[in-house]
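This report refers to the structure that appears directly beneath it.
The block that comes next holds chain A.
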Amino acid sequence: MSRGRWGGVATFVALAALVGAACSSKGTNSTNTKPIVIGISLSASGDFSDPSAAAKKGYELWAKTVDAHGGIMGRQVQLKIVDDTSSPDQVVTNYQNLITKDKVDIVFGPFSTLLSAPAAKVANRYGYAFIEPAGGGPAIFDENLHNIFFVQPAPVVDSGTVFANYILSLPADQRPKTAGYPELDDPFAAPIAETVRQKFEAAGITTVFKQIYPAETAEFTTIVTKLAHASPDIVVGGTQVADAFGLVKAMISEKFSPKFLFLSNGSNDPVNFPDKIGASNVNGVFGAGDWFEDEKSPGNAEFVAAYHAAYGPGPIDSTSAEAYACGQILQAVVSKVGSLDNGKIIAALHQGSWASVEGNLSWNSVGEPQGQDLLVEWIGGKLVPVYPASVALAAPTIPKPNWAG
Partner candidate 1 sequence: MSALLEVRALTKRFGGVTAVDGCTFEVSAGSITALIGPNGSGKTTVFNMVTGYLRPDAGAVSFDGRRASRPDPARFYRAGLSRTFQQPRVFRELTLVENLAVAANRPWWALLGRDVPPTDRRRAEEVLADFRLGDLMGNKARELSFGQQKLLEFAAVLMGRPKLVLLDEPTAGVNPVMVETMEQHIRDLHRQGITFLVVEHEMNLVMRLCDPVIVLDHGAKLAEGRPAEVQRDPLVLDAYLGT
Partner candidate 2 sequence: MHLLVQAVILGILIGGVYALMASGLTLVFGIMRVINVAQGAMVILGAYLSYTLFSSVGIDPLLSILLIAPVMFALGVGIHRVFIRALRAESGEEMSLLVTWATALAIEGVLSVTYTTNLRSTIPGYAQRSWIILGYRVAEVRVFGFVISVVILSALSLLLARTRFGRSVRATVQNPTSAKLLGVDADRVSALGFGIGISTAAAAGAVFGIIYPFNPGSHYDLISRLLSIVVLGGLGSLGGAVVAALLLGVGESVVAVMISPSWSSFVFFIVLIVILVFRPQGLFGVRERGAL
């Protein structure tokens, strides 16, 4: 455990130093070694094309950074990124081709559990490690595949747990008595709220509203009308991005403002959330996330700087950080085992903890990460980590103010 951890940290420190000296040290690697080829399938079109684009930035930024510092084991890194058009058939084809036709050395994951799950099975069949940034839905861990490593602090189901822990840590008089749960029928949304609900109910917070709505829901007024009718103290939204905006917009126009509002996705988006619901309405809304720009995780400052240097100013999608972290972890593990052998990589990753911009990660035997996410809150128009205390930059402000309108 500790050796792996220190190994990771050491590698990281070395990398960070190299990033600092990026301009001066041009690659000195030998030209007669072949590059390390990493195969990745991403969606250039379809449902997952947006997050895929963010993941691509993270992967490419990492590869550029590594190459600028001599690569891994003296070999350059070359990404082979192919398009899966957000289709499971194509994702299976792509990983088949990458592994058996192009014989890439390593594969990284695509975006979304829906694609990662079938892809992980292909990788498993050929004994490849499947280091993936975005396949953390429950289905993927139920498979008992030992080659999966989900590069985020916590499985998706647990990303609301940090909020539940925070609420349950409040003194009794500040604690909410009743709760409402609007939940999107989606593997990354409803289960989060369900996990929170179980914890709350066990702690005596009454459920007065629970509603699952389908993915194509465009009309949130009906849901909010009912929610407002039940008038819970706390609203825990198991949401994805689009429906989170729709839900909050409807809450604003229905003038329903609960004392606490947590959304599993959407509210953690630094740009689109104020953009879609109005900047004056954001304050007091909670969200959770695996990564934030201001976070003090290993190498994060360097990553953020490199990102802005490459893609200009503006907020960074956490998916980019997740993808970048996959690269960091690969680099660490390869340095440690001194080989590109996927079997050795898998064995090594199951031991110890590995440093990345996502924090220090470790996994159980089926690839579930063992950490927890960060709780963030909109304070003064900015997204601020507020819990757990070890990473908080400010104390949470409660209760939520009324909508500005």
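In picking the candidates, the idea was that all candidates are chains of the complex that A comes from, given by their letters.
The definition used in the following text is that contacts are C-beta pairs under 8 Å (C-beta built on N, C-alpha and C of every residue); 3 or more make two chains touch, one makes a residue touch a chain; residues count from 1.
This is a predicted model, so every value here is computed, not measured.
Chemist: Sort out for me which candidate, 1 or 2, comes into contact with chain A in this complex.
Modeler: For chain A, the touching partner among the candidates is 2.
Chemist: Can you name the residues of chain A that touch candidate 2 in the complex?
Modeler: 45-47, 49-50, 53, 185, 211-214, 216-219, 221-223, 225-226, 229, 241-242, 245-246, 249, 252-255, 272, 276, 278, 405
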